[in-house]
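A single protein chain has been omitted; all remaining protein chains appear in their positions.
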Amino acid sequence: MRKLTTPFIGLSAGMLFVAPWIINAAPYESTMGLVQKVFYFHFPAAILFLASAIICGIASLRFLFFKKPTADAWAVASAELGLLFGAMTLVTGPLWARKAWGVWWVWDPRLTMSLVLFLIFAAYAILRKYGGPGSDKLAAGMALFGMLNVPFIYVSVNIWRTLHPMTSVVPTLPTEFGIPLWFCFAAFTMLFVALLNLRATLALHEARVEALYLDEDEA
Amino acid sequence: MSDFPGLTVADVARHYGRRKALSQISFTCDAGEIVGLLGPNGAGKSTLLNVLATLVTPSKGTVQYGAATGSGAVIRRMIGMLGHDLFLYPELTARENLAFFARLYGLADVAGAVDAALAQAGLSDRADDFVSSYSRGMRQRVALERALLHDPKLILLDEPFTGLDQASTAALVARLKDRQQAGCVIVLATHDLDVVEGVLSRAIYLKDGRIVGTDTDSRGLVDRYRRAIHA
Partner (left out) sequence: MNDFFRVAWHVVRKDMTVEIRSKEILLTTLLFAVSVVLIFSFAIVREGRAPDDVAAGILWVAISFAGTLAMGRTFERERYNDTLRALLLAPADRPAIYAGKLLGLLLLLGLVEIMLVPLVALLFNAPIFAFPGMLIALLVAGTLGFAAVGTLFAAMLVRVRSRDTLLPVLLYPITVPVMICGVRGTAALFQATPDEPMARLWMGILVAWDVIFVTLALWTFEPVMTE
């Protein structure tokens, strides 16, 4: 996993550099014109936002119940990426919405719960920062509750017919739209994986340094 | 009830980030011992007591209660603790405090146990006054009896002599000696060297989270403590 980090970053950087040209080459959507193209960034960011919530939840579960200390590194890493990709989602979304629906924001279930999930990640970060010793366990407990939101977000769009496009839109895209979408999706996913690895490794190294520091005294 | 099966602490350590609260703590105790944890403030006495009480999991090492280890209910039933903050509800009377904990511990004869405890503490006549109206010494006596309600075999005390007058101190020492005869292990953390001189069967000197010396002869304690800690 670790060896892939550099190639992934390189590749995704390259792809994201090229992306504007590919996006430009895609046809305009009939009703919305240029703004629709925000979707090519919004969709991957949103999916990775949910993915980071799931990863954080599973890592927290392993840390808290299966007592695996290394799982905490992954929980922290995915929580920070959740904040990053969540911010991306919540910024690109309204950019699209303003043109498509005429308003920056609506309080439909998917948007509301996405905002809530973002706030949960923010609360997680604050707890880790100001919670004092033992806050890793407390944050893990909190993350378990936060993860419960994810299925709710994904399914809410289908249960309550709302303004937000349904989940069935993506699989039925015609090819000219599909190419830039999956291109950007691949780029963002590689970036996500690389960043997750980097951040988790950093946290693991920090833990190693602490352990070494503690061991040194024992001598 | 049988004697306490013996306490074995093996290489216990506890860190909070980079701060080492405890490291390389190893010792054993047998039934009928009164062990003193002596050391300056911040030496790790309270942390060690909390580890022994299963309230804090050690970062390294194990604590064995006889053959058992861990923090299950079976082990907690053997332990009675008198914390520095006494663990009493000030808004309840002494009787209510004792009754609540008796019920929590699942004792069969709650009323009997409570009456016996009150008698032992010498507070039967003030049993129905709120604990908030008690003096420190009286609260200490109730708190001690609360810790001993379920007849624990491992008794942990954190600074039990703080703020006690001579009579209360003597009563506490007598109570501890009585428990010692009953085969319990008593571990107490204290600053009051004069009080425990001659009472302890073993002294463990703690400094900066480590054991810097042990003693099995508690006479001349003050001098030996000074030598061990300020070495």
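The letters A and B name the chains in turn, as written, and every chain counts its residues from 1.
Just so it is clear, contacts are C-beta pairs under 8 Å (C-beta built on N, C-alpha and C of every residue); 3 or more make two chains touch, one makes a residue touch a chain.
No experiment lies behind these values; they were computed from the predicted model shown.
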Of A:L64, A:M88, A:L111 or A:V150, the one touching the omitted chain in the full complex: A:L64
Options A:A45, A:A79, A:I120 or A:V150, residue touching the unrepresented chain: A:I120
Hidden partner chain, touching residue among B:F101, B:Y134, B:Y205 or B:Y225: B:F101
Hidden partner chain, touching residue among A:P44, A:G82, A:G146 or A:P180: A:G146
Interface residues of chain B (partner: the chain not displayed): 50, 53-57, 71, 73-74, 76-77, 79, 81, 83-92, 96, 100-101, 103-106
Sites on chain A contacted by the missing partner chain, in the whole complex: 64-65, 112-113, 116-117, 119-120, 123, 126-127, 130-132, 134-135, 137-138, 140-142, 144-146, 148-149, 152
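Everything that follows uses one rule, which is that only the chains that are shown with their structure count from here on.
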Whole-Å gap separating chain A and chain B, where each centre is the average of the chain's CA atoms: 50
Complex interface listing, chain A residues touching chain B: 133-134, 210, 213-214, 217-218
Of chain B, residues touching chain A in the complex: 13, 15-18, 20, 23-24
